[in-house]
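Left out: one protein chain. Kept in place: all the others.
All chains are identified by letter, namely A and B, in their written order; residue positions are counted from 1 within each chain.
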Amino acid sequence: MRYTRAWQQYLKLSVAALPPARGLLPLVVLLGAWQLLQSGKSPYFPPPSDWWNGLMLLSKSGRLYPALSATTITLLLGLVLAAAVGTGVGLFIGVFPRLSRAIGPLLEFLRAIPPPAIIPVAILFLGYDERMKLTVVVLAAIWPILLNTSSAAERVHPLLLDVARSFRLSAVDRMRLIILPSVVPAILLGIRVALPVTIVVTLLVEILTSIEGIGALMIGAQRNFQSSQVYGLLVLIGLFGLLVNNIFAVFEAILLRRWPPKIQSENF
Amino acid sequence: MEVGFFFWPYNRALVENLADRADRCGYDMIGIADTRKEAVCVGFKGGMVAQKSKLSRSLAGLIAGVVCIAAEFTAPVTAAKLTPVRAAYIPVVSWLPAWVAKEKGIFEANGLDVTLSVTQNLSVLPATLGRQFDFAPSTPPDLIKAVLAGIDVVAVAGQGIETKDNPSTHLIVRKDSAITGMQDLKGKVIATPTLGAIIHVSVLHGLKKNGIDPNSIRAVEVPFPNMPDQLKAGNVDAVEALEPFAGQLLAAGNRSLGDPLLSVSDEVLYTFWISESKWATDNHAVIEAWIASLNQAKQFMDANPEEARAILAKYTKLPEAVVQKIPFVTYRFSLDPRDFAVWVNVLKDLGQITRSVDENSLVVKLK
Partner (left out) sequence: MDKGRLIARINWPGTTVLVFGGLAWEAAVRSGLLEYEYLPAPSAIALGWGELAKEGILGSDIAHTLISVAIGWAAAMVLGIPLGFLLGLSATARRYCLASIEVLRPMPGVAFAPVGLLLFGFSLKTEMVVTILPVLWPVLVNTMGGITGIHQRLYDVGRTFRLSRKDTILSIILPAAMPPIVVGARISLGLALVLAVVAEMVGNPEGLGYGIVREQQALQPDRMFAYIVTVGFIGIVLNAGMLAVAEALLPTSRQLRGEP
């Protein structure tokens, strides 16, 4: 048996977890086709080469990096908060289905209200700062995590719950040793789905209120009829999303490396 | 003798083509007239009298003439005369003359069949011209930036101007605020309906004129109806407001720092209509009819303010009490390129545009 250091194992796991770079092929082909078909200047559909120029213009004016950092900070904080609150409430709902009936309609109600309608109310209570942005982002990003967590917590295999009863585990221990480990893969799936939602809602809040961030740059560019900048920023966002997703995939792979395989309850 | 009637949507080239074909089929082709945008062509096969071409032609021409005149009398008269026009509007008092012209049939009297569509957002309108709309509202910064970005639009008719005697826009602060004028705004938070739009541009210009660096203030976008609460809560230090919201804020006891637009000039171009350049060049008659209609609508408004307010209420859906107090904007429907030059300089001075644009290219040239 060859001895490999831990970090070497992690590295192998990470590389295995990342989506291969050749996955970008469809998009590259699309961009190439666009560039070939549209070589001239167009105010609404500029070719990709113009997008690069637009971005360079923005970065030279010094507005790109502050906006990028503002969006990133909101994103990270929002994700952490959404994960924490979403997991907590989701576990609660899954383990106590009767309580889920009680707060269910209220949650559904909140889930359906679109961020642009929440924003004015949030501004009333929180003003025009980072807190308001975070609140709206968290309120929107919670749902995939919450739903996936509660769904998985409901479906914990009864056999495992019997184990908990056999060992006469306390509620806390049952949560910690039985339910949580069963539910973690679902939580991670929920976070995976929530990642782009977080990015989208952060951008949405920035677009609608022009609070500092990439979204504010985008709406400003659109109002100045600079579509090349808008498309360039979209590409930036896409790549940013890919980066965040890759980081998360690595994190997930390392976390789940020793996880027990999933057992589905329906089929037994 | 065979008689053939050919109906065809009116298109000169097509009809001449049709005449050729009829000739080849042996019809004596005459009488191309358009009624209701359709060409009625009467053809006769075989001559009516000995002289095939000429006499039968003139007789057939007579018959065709009778047929066409008859057709015209049976068709609704207006349908042949009106030009369909699609216009967008924003539900704000500035665009009242267009609504009055539509409601009172003034457009129809000038030969236009106008469809008005509501929209909330100015910046997307230049893109819709030539596709969905023929006329759209705009403001000087909007037009200048669109033209510089390569969008082919031009100003065709004026609408509202801002004058010292009739300010419609105010920069408002709380009654207990320490701010007394623009010079006190350094480092403060200002609420604007849209960053980069005309009101905010004029505020930045006013700040610069008063010696304040425009970058020292923080601007946030707040829709007009939310401004009273934001001001009261202290989230913002000053708000840029338009009628009727300005009137409401002032009635609640807040103070006005003045009209930011007047910092650009004592009489400054505010709103106007734009169209696609190519369409504008081809449709001078429509544009002139448009301007004439708006002028007549204004006369109606001056003579019948109550009825005008009723139309205002209908299109803005504002509450009755609010509608009664809204002052009418000062209207001027002709355009002068020099008014645009002023704005080009303002934008360049603020660094919002990098190139200059010839102000004469911004306005359509009507003979």
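In the analysis below, a residue touches a chain if its C-beta (ideal position, glycine included) is under 8 Å from a C-beta of that chain, and two chains touch if they have at least 3 such contacts.
Predicted model only: the values in this text are computed from it and were never measured.
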Partners of the unshown chain among those that are drawn | A, B
Of the candidates A:47, A:86 or A:185, the residue in contact with the absent chain is A:185
Based on the whole complex, identify which of B:213, B:229, B:266 or B:336 touches the chain you can't see.
-> B:229
Of A:6, A:37 or A:112, which residue touches the hidden chain?
-> A:112
Going by the touch rule given at the top, which residues of chain B touch the chain that is not shown?
-> 91, 117-121, 124, 127-128, 131-132, 223-226, 228-229, 233, 244-245, 248, 316-319, 322
Note that chain A touches the absent chain at residues 19-27, 44, 97-99, 101-106, 108-117, 120-121, 124, 143-144, 147-148, 151, 154-158, 161, 185, 189, 192-193, 195-197, 199-200, 203-204, 207-208, 215, 218, 222, 227, 230, 234, 237-242, 244-246, 261-267
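Note that in this section only the chains that are shown with their structure count from here on.
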Touch list for chain B against partner chain A, complex | 123, 126-127, 145-146, 148-151, 189, 194-197, 219-223, 226, 229-230, 233, 235-236, 352
Enumerate the contact residues on chain A facing chain B in the complex.
-> 41-44, 120, 123-124, 127-128, 208-211, 220, 222-227
